[in-house]
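Omission of a single protein chain aside, the complex is shown with its protein chains in their original locations.
After this line comes subunit A, so read on.
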Amino acid sequence: MINIISKYSLSLSTLTRTTNASKLLTNRTKTTAASNIVKKHKQDDNSKNALAEYRLIYPEFLPDPRIDFRNSVREKLERMDMISRRSQIDIPEFYVGCILAVTTSDKHNPAKNHRFVGICIQRSGCGLRANFLLRNVIDNQGVEVLYEMYDPTIIRIEVLRLEKRLDDELLYLRDAPQEYSTFDPNMEIEPHMEGAPVPINTIKVKLKPRPWLERWERKNLKGVEDLGLPERFYKRAGELATPWEKYDLMKQYMKTVPEEEQNQIFAEIQSELQNIEITRKKLKRKRTFLKPSKLA
């Protein structure tokens, strides 16, 4: 027993040392990189910022970072297809936590277009396979529908409320009371100023008591109220947590697309995206014009 403990502490100490070293290393590389950037590209700082924002607005243009899935030609062709689809319909900027309305043509009922309103609880996939999951409660029955973003049967995607939540996935709404995921299907679009920052909704959800679909105490959720579990659950969650992973540089590198590559991808499609944005703004201005109800 003592042996094990001493071994553990030893490994821990080595680990902390390595992490410290890695921290130092990253700091140094960061500072050198930063100074280089300042020296070289002071003039095109704005365009770089715009490229960095594309990462958040159009995450599906970035490829899957898994090496065995990479294929530069396929990725390029996919991006071309995505741009051509985006020139046909308006796929707006949205995040997990937004309330969306999706209108699709329904082959099972060809006479009618089908419209579904719900909160976006998950975004996944990249390239043409990008998809999002909407959730709503209709007639006291929780319903979830998965939509592919580049599905040709989609007629219109509207963002009714643009906001972010504290978590990257809201799958815990399945274990929350229904009022947290109930939205009026006839909801009107809440106005959002062009260029204003996306508001963050800091609502804390109170989950129903266990049993749950997943062990939420292990997920490090921020948008959930105190779960009220016995001590042993948090103890086990602490044992299984991997707080050192954020210092694992190799893991980070394998899980993400490098910044240089991201900039290259977005620089390639920047002009097309801007064109699409301009046409969208024009259409929006046309749509938002309202006849004054009262004459002066």
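Remarks
The working rule: a residue touches a chain if its C-beta (ideal position, glycine included) is under 8 Å from a C-beta of that chain, and two chains touch if they have at least 3 such contacts; residues count from 1.
In the analysis below, contacts and distances are computed from a predicted model.
Of the names listed as "Large ribosomal subunit protein uL14m", "Cyclin D1", "Vacuolar protein sorting-associated protein 21" or "DNA-directed DNA polymerase", the one that matches the UniProt record for the absent chain is "Large ribosomal subunit protein uL14m". From the options A:Ala52, A:Ile89 or A:Ile138, the residue with contact to the chain not on display is A:Ile138. Note on the undisplayed chain: of the listed residues A:Gln88, A:Asn109, A:Asn186 or A:Thr242, the one touching it is A:Asn109. One chain of the complex is left out; on subunit A, the residues touching it are 104, 106-109, 114, 116, 131, 138-148, 151, 153, 174.
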